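So, chain A:
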Amino acid sequence: MSRALTFHIGAIIVLAVLQFILPVYHSGNLARIMVLAVYAMGYNVMFGYTGLLSLGHAMFFAVGMYGAGLSIRLFDMAAAPAFGIGIIASILFSLGVGLLALRTIGVAFMIVTLMFSQAIYLLILYFNPLTRGDEGFVIPQAVRQVAGFDLSDPTTRYFAALLLFAIALLGMVWLVRSRTGRVLVAIRENEERARMLGYDSWAHKLFAVVLSGTMAGAAGAAYGLLFGSVGASFAEVPFSILPLLYVLLGGPGTVIGPFVGTLFMFYLRDISSSFTDAHLLVAGIVLVLLTMYARRGIMGVVRERWAKWLP
Partner candidate 1 sequence: MMLEVRHISAGYGKVQVLHDLSLGVKAGEILCLLGRNGAGKTTLLKTIMGLVRARSGEILLEGVPLNDLPAYKVPRQGVGYIPQGRRLFAELTVAENLQVGLMTRGQGDEVLEHVLTMFPRLRERMDQRAETLSGGEQQMLATARALCLRPRVLLLDEPTEGLQPSMIAMIRAAVVELRAQGVAIILVEQRVEAVLEVADRVIFIENGRNALEATPDDLRANESLVHRYVGV
Partner candidate 2 sequence: MEFGPHLILAILEGLVQASVLTLTALGLSLVFGVMRVVNVAHGEFFMLGAVFAYGVANSIGGAPVVGFVAALIVAPLLVGVLAAAADWLILRRLDHDPERTIVATIGMLYVIQQITLMTYGPDAHPVTPPFNQRIAIPWFEFTDKGLEFYFPWGLSTTSYKLFVVAAAIVAGLGVWLLMARSRLGLILRATQLDRETALAFGIPVQRVYALTFGFGAALAALGAVLVVPIQQAHYLMGGDPLLLSFIVVIIGGLGSLRGTVLAAILIGMSNGIISVFFSPTLAKILATLLVAMVLVYRPQGLFGKKPA
């Protein structure tokens, strides 16, 4: 087993053990952080590995969340198939977005994703008889059961979040070492060159968008099922900025970085909120400083200085 694999499996084991050690408040937070980290990891597939900067990732999260939530609300589905519908919806939707948005590059790509995301947000508001618009809706506790496990139970929830997180994390370790993962990095570094090495850069970028969108959608569906509420605020522009912030802070193009970034930002806000309301000020300053002085993020620096083997 390689060092990289050992490290990431170790991280998952540590997280599993933490559930039994941490006070309930922090293990609750950690469950949330793991789900959000899957969202950020998905973002990292596009931004960190493939070099595609999206400003509208909340749309994927929301499609997953509403895909699952509406199946329950409108069609009385059970949690597991609803989760499946959320994922299928994310795959189809990200495929559509990819096919259109990838016709553009750079700043235009950023704005196209932003606009699509805004359209999704407005659609949720527009179809308020179905979605209950801005208020959103509750997924009743009774429905949130999978194979006899009650997802609203803190321990079950923690391990459900951990399961999703572990799949995503190990999947990423596998991906970045695979042929495809290396081509994604090649596209980020020099798309023209990658194309002239015979790689279909369009297909690879489309794959990155679909994978990224699906991971975000899975995170969204899981979030709804684990925490019981579905709302339009998950489709708003600021929620698209979060994964960017998480990934930039944690280290773009590193597997564990998005988790580290999510953890840091979450606690930065949580701790700062006890003495100031200005957590957005903190987030803003962090964003500016990161772009100015630390483009590699925390794990990027760790990799550069101490652990070159980190994927």
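Candidates were picked such that all candidates are chains of the complex that A comes from, given by their letters.
Everything that follows uses one rule, which is that a residue touches a chain if its C-beta (ideal position, glycine included) is under 8 Å from a C-beta of that chain, and two chains touch if they have at least 3 such contacts; residues count from 1.
Since we're looking at a predicted model, the values are computed, not measured.
All listed chains 1 or 2 share the complex with chain A, though the touching one is 2.
On the side of chain A, the complex with candidate 2 involves touching residues 53, 55, 100-101, 103-104, 106-108, 110-112, 114-116, 118-119, 122-123, 125-126, 237, 241, 244, 248, 277-278, 280-281, 283-288, 290-292, 295.
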